[in-house]
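The structure under discussion appears below in the form of C-alpha cells.
Note that this complex is displayed minus one protein chain, with the remaining chains in position.
Moving on to chain A:
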Amino acid sequence: MRISSRQIVDNVLINLHRNYARLDRLQTRLSSGKRVMLPSDDPAGAATATRLRAFVLDNEQYLKNAQAALGWLTATDSALQDVVSVLHRARELTINAARGDLPGDAREALASEFDQLIRHLVQVANTTHGGRYIFGGTQTEQAPYVSTDDVDGYVDTVTFYGNDQEMIYEIGPGVRQAVSVSGATVFDHGSGGGSGPPVTVATGLFSTLITIRQHISDGEVDQLSGQDLADLDQALDHVLRTLSRVGARQNGFELVAERLQSQEVNLKDLLSKTEDLDVAEAIVELKMQENVYRLALASGARIIQPTLLDFLR
C-alpha cells in the first residue's frame, strides 16, 4: 500500500487523540472515584445505583422512625413504672387506713397523702415526651387529664381531653405499627374522649382512687379492706399488663432497628460495589494506558521526522 506523507501524520494524530481520550476517561474516573458518572457509562449499573441509593435513604428514614418510636416507648415505659409505684403506695395507705382504731387526725393525714398520690398520678398521666403529651392519643398539645377539687380541697373529678387514637409509624416498606398507648387504655376508663367533647372520667383507675380517698376520709373500714383493695389489685394488674405490652413493643422496635442498621451496611456496600471504582484496577489500567500513550508519542516522533530530504546529498 502506498503511504502518503499526510497519512502518517494523520494516523499518528488519530492514535494520539484516541489514547489521550482514554487517559482522560480513566483520569476522570480516578479523580471522582466513581465508575458510573453518567447513565451512558453503564445504563444497567446506573439504574441499580439509583435504586440502591433510594433504598439507603429509605432505610435511614425507617431507622429514624424506629428510633423515634423507641424514644416514645421508653417515655411511656417509665411513666407506667411511675403508675405502678403510685399504686403500690396507694395499696399501703389503703391497708393502713383499713384499721378501725385510727384516730381522726391520722385518718385525715392518710386521706391527704392519698390525695397527693392522685395528684401525682394526674401529673404522670400528663407526661410529655419532646413536648408532646404521651397519653392523650393524637391530642398531643393539650394536657389530657385535668382534675378539679371539691370544697375540702380534695380531687373529686378528673376530666379527659384526649382521644384513643394511636400514632402509627412506618418502619419498613408498608410496615406500619402503632407506637402510642392512649390514656384510655392505660387508666382503663373507656374511650369517652374519642372524637367528642372532653369527658369526666367515671370509671377505671382515677375513679377507683377517688372513691378510696373518700372511703379513707369517711372511715369506711369494711369497704377499704374489702372491695377497695380488690379494685386496687385489679388496677395494678391492668397496668402491669399494659407495661408488659409496651415492653414487648419496645423489643419489637429494637429488633427492627438492629435489622435496619445491619441492612444499611449491606446496602451501602452494594451501592459502592455498583458505582464505585475498583481503584487498584483503574490505576493499573491508567499505568498501562500511559505507557501506550508514551509509545505512541515516541514512535510518532521517530516516524514523522525523517524524509528522503535528510539523506539527499
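We adopt the following convention: a contact is a pair of C-beta atoms (placed from the backbone, for glycine too) under 8 Å apart; a residue touches a chain by one contact, two chains touch by 3 or more; residues count from 1.
As a convention for this text, contacts and distances are computed from a predicted model.
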Query raised in the report: For the chain that is missing from this picture, which UniProt protein name fits: "Flagellar hook-associated protein 1", "ParB/Sulfiredoxin domain-containing protein", "biotin carboxylase" or "Proton-translocating NADH-quinone oxidoreductase, chain M"?
Result: "Flagellar hook-associated protein 1"
Report summary line: Only one of A:5, A:31 or A:262 touches the unshown chain, namely A:5
**Report entry** Contact with the hidden chain (one of A:119, A:132 or A:259)
**Finding:** A:132
Query - Residue among A:176, A:241 or A:287 touching the omitted chain - result: A:176
Query raised in the report: Considering the entire assembly, which residues of chain A contact the chain that has been omitted?
Result: 1-7, 10-11, 14, 36, 38-44, 46-47, 49-51, 53-54, 57-58, 60-61, 64-65, 68-69, 130, 132, 136-141, 163, 165, 167-170, 173-174, 176, 194-195, 275, 307-309, 312
